[in-house]
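Removed: one protein chain of the complex. Kept in place: all other protein chains.
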Amino acid sequence: MKKRQTILYLLPAVILVTVFFIFPLCYLIYVSFFQWDGLGPKVFTGIENFKYVFSDAIFRTAVKNTLIWIGAALLLHIPFGLILALLLNRRPRGWKFLRVVYFIPNVISTTAIAFLWYFIYHVDVGLLNNFLKTAGLKGLAHAWLNEPGTALPANIVPFAMYVGLTMVIFMTQLSTIPTELYEAAVVDGASRLQVDLEIYLPLMKPAVITNIMLNLAFCLRTFEYPFLMTGGGPANSTMNLSLYIYKEMVGANRYGVSMVAGLVTVLLGFVVMMFVQILQKERGKNDAR
Amino acid sequence: MHGRKKISPLVMVFLVIILILMLIPFLWLMLSSFRPNADLFNEPFGIPRNLSFDNFKEVMESHPMLLYFWNSVLVAGLATIISITAATLAAYAMQHRFMSRKLLAIVFSMCLFIPTNAFMVPYYVIINKMGLYDNILGIALVYAGVNLPMSFMVIKGYMDTIPKELTESARIDGADCGQAFRKIILPISKPGIVTACVFLVINSWNELLFANLLNQSDSSRTVQVAIRSFLTTFEANYAHAFAAMVISILPTIIIYVLLTDRIIDGMTAGAVKG
Partner (left out) sequence: MKKRVISMLLTAAMVTGLAAGCGNSGGKKETEKSESGAVVLDMYHSWSTDSERGAALDKLIQDFNKENEGKIEVKVTVNPDFPAYQEKVKTMISTDTTPDIFHYNFNPNDLSRQQSGKLMDFTDYMDDEWKGRFSEGDLDNLTIDGQITSIPFEKAGAVIYYNKELFEQAEISEFPKTWDEMLEACKKLEAQGITPFSLYTADDAWYTCNLFTYLAASCAGVEPLNKGGSIDTDEMKTAAAKLREFWDYTTGDAIGANYSVAMNNFASGKTAMTIDGPWLIGTLGEIQDKISIAKAPSFGDGKVSETYVVTDAQTPWAAAKTDDKEKEEAIVKFMKFITSEESVKELTLEGAVFLSPKLDMSDADVQSTEGLLGEYLDIYSQVEDSTVNIQRNLSTAANSKLPSLLESLALDNITPDEFIEQLESENQ
């Protein structure tokens, strides 16, 4: 392949990456030192924006909530996805149908799911409260999204619906495990549960890493749930990083502050990447043994 | 093939409960979208009566839903074409040796880990400078860019599995690089490319943040932005909101039912590579 040709083939992708990744990153760093309302001129203020962001209690809540999101996602999805995958891997009647249905939420927009749950939680017309009332548990009915104690969990629960993706990734990994392993174990008189725990589980590490990465990436991106369901409230109890960036930009017109928060998010992404790299290296070591 | 062993009823019950939990919200949504607003308020849990298509009719009449639909289709289509073209060409180039190949591969994979939500302001500024604010092409470009690393990884991953002998044999037959690309690599890579396309279309159809940020008028409003505005405008007509939501999710569900395996492949391939 000639050099000129190579460049030509690479050009579109390189331009897109430059315009949508490299330039934005530089711009982010640059403007974070300025005070800017989006309309007027940019005023250089040094590290004022950083000072503001790091002393802002709301920003700390945003970081804390993003971390809670990540923790909850991992605790919800990894075990649940794994259990479902192992169970479906036993090929019960209708497992294909179940797989299709479990996966459905992944093709539906987060907007629709967030709204759907907004209505499920609704004080008056909501499915949840009305179910509780009908079941004679009126005392348990809440204004789920309006109370600081329940708002964040209520924000995270709909995310559990995406467990289908985690499950399918586990299933893909399971399908690569040779059946001989299973058959040999059965001959040895192992129960199904033993096979799952002792043979399959240890071989699932690559899929676990993939799923961890995926959930981490999703949580750093989460915007729709707090934005649509609670607007970050009540009293910022559901604020997260994406929404903080958005609100500082569109609501408060403090573009510089918004940029600093963006920078922190990008850094968090890099930390996540390093973390995953270490996990993967660990895996390589184990494999070599 | 795995042996079909007896499944304990307990497991079956568990799986069915999960199934019901997954489906109930959607069934409730579908049912509610056929009920009048007053019923939703007065007896939300009551036996559904007065079912009708009125909500759908009213929503379609009072809002240009078809236009929003068309906008969403255009955005998803443009984003997919742009991103996949760039990714395929680049993935092919990466099959050849050149100086900065390693560096480029690292840059592309690093981009995968950047939470692009952090780039709200830069994207907004870039699109404005291009004069593409409130323009379908502007939104599509952002999607194409944001999803490029992912499409690139998926397609490259697929091309990497193509034996080198195939391309080399083509070279010996006298085909130049372009021809080898068109005649051999492209047809073989089709499954990988289709997978990436599915991933892009679904992502683009469902995105809200940037579509909202870069939109101002009806001319570039996507379905997701439109349903968002249902809750915030003056009338709190929940029945209409339900109908609009059903309208917005129906196409993806239909496509999903038709192309289940392809889509599951596409979403997981994107995810696994990511």
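Observations
Read from first to last, the chains carry the letters A and B; within each, the first residue is number 1.
The rule is short, and it goes like this: a contact is a pair of C-beta atoms (placed from the backbone, for glycine too) under 8 Å apart; a residue touches a chain by one contact, two chains touch by 3 or more.
What you see is a predicted model, and the numbers here were worked out from it, not measured in a lab.
Listed residues B:Leu40, B:Ala144, B:Ala196 or B:Ile247: the one in touch with the omitted chain is B:Ala144.
Counting over the whole complex, subunit A has residues 11-12, 15-16, 18-19, 37-40, 58, 122-124, 143, 145-148, 230-236, 247-248, 250-254 touching the chain that is not drawn.
The chain not displayed touches subunit B at residues 41, 62, 81-82, 85-86, 88-89, 126, 128-134, 137, 141, 144, 178, 181-183, 186, 216-218, 229, 231-236.
Everything below uses one rule, namely that only the chains that are shown with their structure count from here on.
Here subunit A touches subunit B in the complex through residues 1-3, 5-6, 9-17, 19-25, 27-28, 31, 84, 87-93, 98-112, 115-120, 124-127, 130-131, 133-134, 161, 164-165, 168-169, 172, 179, 182-183, 186, 192, 210, 213-214, 217, 220-221, 223-224, 227-228, 241-242, 245-246, 249-250, 255, 258-259, 261-263, 265-266, 268-270, 272-273, going by the rule given at the top. By the touch criterion given at the top, residues 1-5, 7, 11-12, 14-15, 18-19, 22-26, 28-29, 32, 40-41, 44-45, 82-83, 85-87, 89-90, 92-93, 96, 98, 104, 107-108, 110-111, 113-126, 142, 144-146, 148-149, 152, 177-178, 202, 205-209, 213, 224, 227-228, 231, 238, 241-242, 245, 248-249, 252-253, 255-256, 260, 263-264, 267-268, 271-272, 274 of subunit B touch subunit A in their complex.
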